[in-house]
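Quick one: this structure, given as structure tokens, is what I'll be asking you about.
Here the complex is missing a single protein chain, while all its other protein chains stay put.
The block that comes next holds subunit A.
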Amino acid sequence: MQIYLPIAEVSVNAFLLLGLGGLVGVLSGMFGVGGGFLMTPLLFFIGIPPAVAVATEANQIVASSFSGVLAHFKRRTVDLRMGTVLLIGGLIGAALGVMVFNYLKAQGQVDLLVKLCYVVFLGVIGGLMFFESLKAIRNTKRGKPPARKKHNWIHGLPFKMRFRVSGLYISVIPPVVVGIAVGILAAIMGVGGGFIMVPAMIYLLGMPTKVVVGTSLFQIIFVTAFTTMLHATTNYTVDIVLAVLLLVGGVIGAQIGTRIGVKMKAEQLRILLALMVLAVCGKLALDLLLQPSEVFSLGAAGGH
């Protein structure tokens, strides 16, 4: 069934959009990532104009994250305190990120920078997670106890705070810094930032994987809601019909994903996320390295 999108001004298959939404929703619920880094390229591929795809995707992530976070609230796997601290950092970072983005836009080549950002971050994060999870799985097979959390320099910082749900007693400085860094990157790359946030929480802050997903979803809701409003009021690029189709699939997918995620072991969950991140990274790297079939591309004039 074809449906005409009023803002994107293209006609697409409604079931295709429902399916895409559902697929990304499952991943979102499983891993606590918004799924923007997967969905945005997919939308480009089916012919949605990039500006509309990025803006509408933000709106859809609000829905699937909200659906996912409710499921996590029921299991008490959301660290509200940590989420709020990260969110404060995230909003500061997002504001900084928008400034960096506009500066780079004035210099030209912002598209290239965004792509390089994707390749580098997805590659590094995916690679690190993959090898770490592989090691963890091997250790459990050999019957070795999992490595305990080490006390490092992070635990020596001031302004300590107790995060009961995460079982942590650490300074608020690292979470705020992580929030800012993720906020900057999220604004430049046009995504919620879950795929950076999740590994940062596990490896930098030492939070338990089970809590990480819910907490990440919690803060993604606010960051993407903020982005949606920004796009809707300045660029008029949020397509509500497209968003509804994606989010109907997305919210259902997120519920299913959350249930799958709970049943799986933390190491397995991480290795799957790592593989997915690496796959997207590989695809983007190939686009940059191989000669495209059409070296010309069209763009709307005016945005110099």
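Operating definition for what follows: contacts are C-beta pairs under 8 Å (C-beta built on N, C-alpha and C of every residue); 3 or more make two chains touch, one makes a residue touch a chain; residues count from 1.
By our rule, contacts and distances are computed from a predicted model.
Novice: What does the UniProt entry say the missing chain is called, choosing from "Membrane protein", "Ion-translocating oxidoreductase complex subunit D", "Branched-chain amino acid transport system permease protein" or "ABC transporter, ATP-binding protein"?
Specialist: The chain we cannot see is, by its UniProt record, "Membrane protein".
Novice: From the list A:124, A:225 or A:266, which touches the chain that is not on show?
Specialist: A:225
Novice: Determine which one of A:80, A:112 or A:279 touches the chain that has been left out.
Specialist: For the chain that is not drawn, the touching residue is A:112.
Novice: Give me the subunit A residues in contact with the hidden chain, please.
Specialist: Within subunit A, the residues that touch the unshown chain are 1-4, 6-7, 9-11, 47, 59-60, 62-68, 70-71, 74, 109, 111-112, 225, 228-229, 231-233, 236, 238, 240-241, 243-244, 247-248, 251-252, 254-255, 287-292, 294-302.
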